[in-house]
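Just below is one structure, and these are the notes that go with it.
Right, chain A next:
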Amino acid sequence: MASTTSSQRLETAAAQAPAIELRGINKHFGAVHANKDIDLVVKRGTVHGIVGENGAGKSTLMSILYGFYSADSGEILVDGQRHDITDSRHALALGIGMVHQHFMLVENFSVLENVVLGAEDSPLLGKTLSKAREQMKALARDYGLEVNPDALIEDLSVGQQQRVEILKALYRGAEILILDEPTGVLTPAEADHLFRILKTLRDEGKTIILITHKLREIMAITDEVSVMRQGAMVATMTTSETSPAELAEAMVGRRVLLQVEKGSAKPAEVRLEVKNLVVADDFGIPRVKSVSFSVRAGEIVGIAGVSGNGQSELLEAITGMRNIREGAIFLNGKPLALTGDDAAADARAAGIAHVPEDRHRMGLVTGFQEWENAILGYQDKYGSGPALDIGGAKAAAREHIGKFDIRPPDTELKTANFSGGNQQKIVLAREMERDPDVLVIGQPTRGVDIGAIEFIHNEIIRMRDAGKAVLLVSVELDEVRSLSDRIIVMFDGHIVGEADPATADEGELGLLMAGVTHDGKAATVGTTPDVKTVTERRLMEMNPQQISDKDAEP
Partner candidate 1 sequence: MQYYTDLILILDSTVRLAVPLLLACLAGLYSERAGIVDIGLEGKLLGSAFGAATVAAVTGSAWLGLLAGIGVALCFSAVHGLASINLKGNQTISGVALNFLAAGLTTFLGQAWFQRGGMTPQLGNDQRFTPITLPFANELADVPIIGGLYSELISGHNILTYFAFIAVPLTAFVLFSTRFGLRLRAVGENPKALDTAGMSVTRLRYQALIITAILVGIGGTYLSVAQSSGFNNNMSAGRGYIALAALIFAKWRPWPALLVCLLFGFLDALQFRLQGIDFPVIGQVPVQAIQVLPYLLTIILLAGFIGRAVAPKAAGIPYTKER
Partner candidate 2 sequence: DPAIIYDGGGKFDASFNEAAYNGAEMYKKETGAGYGELEISSDAQREQFLRQFAERGYSPIITPGYNFVTALESVAPEFPDTHFVILDAVVDLPNVRSVLFKEHEGSYLAGIMAAMKSESGKIGVVPAFNLDLLEAFACGYKQGAKSVNGDIEVLETYIGSGFDAFNDKPKAVEVAKSQLDQGVDVVYQVAGGAGAGVLQAAADAGKFSIGVDSNQNHLYPGSVLTSMVKRVDVATYNAMMDEKNGNWSGGTIVLGLAEDGVGVAFDENNASIVTDDMKAAVEKARQDIISGAVEVHDYRTDQSCPA
């Protein structure tokens, strides 16, 4: 399938015509001018990066190219031919595939079903499925895109889900692949794997457009890079001729400190102590296995590890989101009993603030107005008795907005309409402004642009310097290294080592994260299984925590 299209392509298109050319694209959302007169040329067989702040219009532009949105004006040329891309079917027919920022997968379908969805070639599924199974094998072999075709999407890690998205595009014969923030949710290992795949694809002659906030990635893999700011295309450069600092400046319009600057820590008394903690996941499988450590006032302890090795469960246990099975948690020397529905409230009352890993799922009610999220978890503090002190809440929200430069500065705007970076700031402001004893932060800068990253990092350090104990979990090894005063490495639910960020080198940490301990013994157990077992899946169906984020307005 792929070979015929590409040969046709070579015949029809002039050899030097760019794969994609956009001319004068404009797009409005109501009053927002999301794309302003965009011109863009993407050469065939290259990896083309697009960077820009949150809300700069990157996703919008790509959605237009993919036919999901239609532009108000402007033209699109594919292989030098003008096309009026009216819907995604049309884009697919032109060989354009897209991996969206938020995956477009059907969660309770198998991988195979997702891959064939919309590209079935007969009314009965049987033949299509067996054909797709074969083709998936071939793609897996050619590009290292391994996923179990029969696994359910909801049982897969995000990294694997992303592979499914790429498989979907390739299965449809995509020659031009758009990836919107593909590494935002990936672990470093998964990201590396992805880049290997992308390189192979490029070497095959395919064209790749990559949107990311991580300049390191831009430098590592792209051939050219375009910068967007406030809806406009401000520059296109050859990657080898630019630098992260230059890109950052072009994006934000000012100089950005790419390096965290912090003084040395002055650790004081122990604030948070965890002893022999055992925590199980939703299926009753232990994920944290007898973990002990402590965090002192005035220090940042980072937990490094490949995701799925118990960090999430550990965070959730400490913050009362998950029952502990064994062990104890002490705050300022006093034991904390965290069980039941009210555990999260108890933890908070005791002085633990929590910035959860997944802001959409846990940290925010996206259907709420901004001020409502500004007090989420602290609602009982506003007003005495049963009444909610709305004035007080809004005042707090305005204060957060001012201090954290949350944009737009509108306390009554629905939270879903804030960009990811600003949503993250809403959560951070809420948790940091509470003056907690302990701050527990998961993935502080996921999906956030570099301007905001700089700000968030500075805030975390400010907390430390104000004498708070900070526990940090991030899949970004860079982030953990640059922020932490001490690094704990977790593997398979155990703490396998501790490192000093100043002295530890990346290789050593990497080994630790892979389960190779200091004394050179390699751990035998694997990390998380790729696919959950059938029983696990059953349990999942009965899992009471149904996740929904529907608008409750009838």
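Keep in mind that, in the parts below, a residue touches a chain if its C-beta (ideal position, glycine included) is under 8 Å from a C-beta of that chain, and two chains touch if they have at least 3 such contacts; residues count from 1.
With respect to how the candidates were assembled, all candidates are chains of the complex that A comes from, given by their letters.
Keep in mind that this is a model prediction, so the values were computed, not measured.
Q: Which numbered candidate, 1 or 2, lies in contact with chain A within the complex?
A: Here, the candidate touching chain A is 1.
Q: Could you pull out which chain A residues touch candidate 1 in their complex?
A: That would be residues 29, 66-70, 87-92, 98, 100, 104-109, 113-114, 116-120, 122-126, 128, 168, 541-544, 546, 548, 550-551, 554 of chain A.
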